[in-house]
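Every protein chain but one is kept in place in this view of the complex.
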Amino acid sequence: MTASTDILPAAEFAVIHAEVQQFYAEHMQLLDSGAASEWAATFTEDGSFAPPSAPEPIVGRKALEAGVRAARAELDERGEAVRHLFSMIAVRPLPDGALKVRSYVQVVNTPRDGEPKLSLMCVCTDVLVHERGTLLVKERQVTRDDRPSANR
Amino acid sequence: MTASTDILPAAEFAVIHAEVQQFYAEHMQLLDSGAASEWAATFTEDGSFAPPSAPEPIVGRKALEAGVRAARAELDERGEAVRHLFSMIAVRPLPDGALKVRSYVQVVNTPRDGEPKLSLMCVCTDVLVHERGTLLVKERQVTRDDRPSANR
Partner (left out) sequence: MTASTDILPAAEFAVIHAEVQQFYAEHMQLLDSGAASEWAATFTEDGSFAPPSAPEPIVGRKALEAGVRAARAELDERGEAVRHLFSMIAVRPLPDGALKVRSYVQVVNTPRDGEPKLSLMCVCTDVLVHERGTLLVKERQVTRDDRPSANR
């Protein structure tokens, strides 16, 4: 993890940095609102997501969308809201124009009439790419801090 | 929630994005330090705040300031510190130059000699406007994740 602006002028990095922060804000608000297909559309067509709980990565928008729908149905049944909060978003521009981004993720669940709970502390490592002027997730790996495999 | 930079060049969006992040940082640090009148001055003269617990919005700086003083007195009596942590700040520039901003808010309370507690998980939707070169809150709506009316 060396200075990430090394391969870009500072002013260009600032533009990318704002774009990435905005991307995650919208991306996670879509997820938490249950907008499954809109969320899936923020991955590339062949985008992959390796969550900590699945044995194999989830690949492609259809599968990603189905995953969100299943998770949302479970939350609705329990009457819970969920929020994914990214922080400490470290952006590393790669020579090919893609971005490697490593972030912390707090997952907060709140039952109706109950207290919010920090359910999971995770680390998310993404490869983001531009397609038609928009950022998309090409690859995502998430590790949980409570698991031995945790990505320190 | 489409790409928010659509109506602005990316470089201009980056400037606004930084300004908004800085605005919330200062705005919330004022609130949490009990600087009631300084905090109220970060709303427009007729600024309104619809908190989840009040039946009617609080309107105008005098009323906003009084609200902070009352909340602060209660916290002081209990010997508690409070922090409002905004995250996933999604900025949408509107055609008239105002900004619609939707964010997540963690409210953390810490009693003296006690443990910090995530008391509330909220969603804040603001309309921010520029006046004399400074951002101000014109309208604020906050929902709590534990309430049926929660703004997903």
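Going by the order they are written in, the chains are A and B; count residues from 1 in each one.
Here is the rule we go by: contacts are C-beta pairs under 8 Å (C-beta built on N, C-alpha and C of every residue); 3 or more make two chains touch, one makes a residue touch a chain.
Everything numeric here is computed off the predicted structure, so don't read it as measured data.
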item: Touching residues on chain B - with respect to the absent chain; value: 11, 14-15, 17-19, 21-22, 24-26, 28-30, 32-35, 38, 81, 83-87, 108, 110-118, 133-134
item: Hidden partner interface residues of chain A, rising order; value: 1, 3-5, 10-11, 13-14, 17-18, 21, 87-91, 102-104, 106, 118-121, 145-148, 150, 152
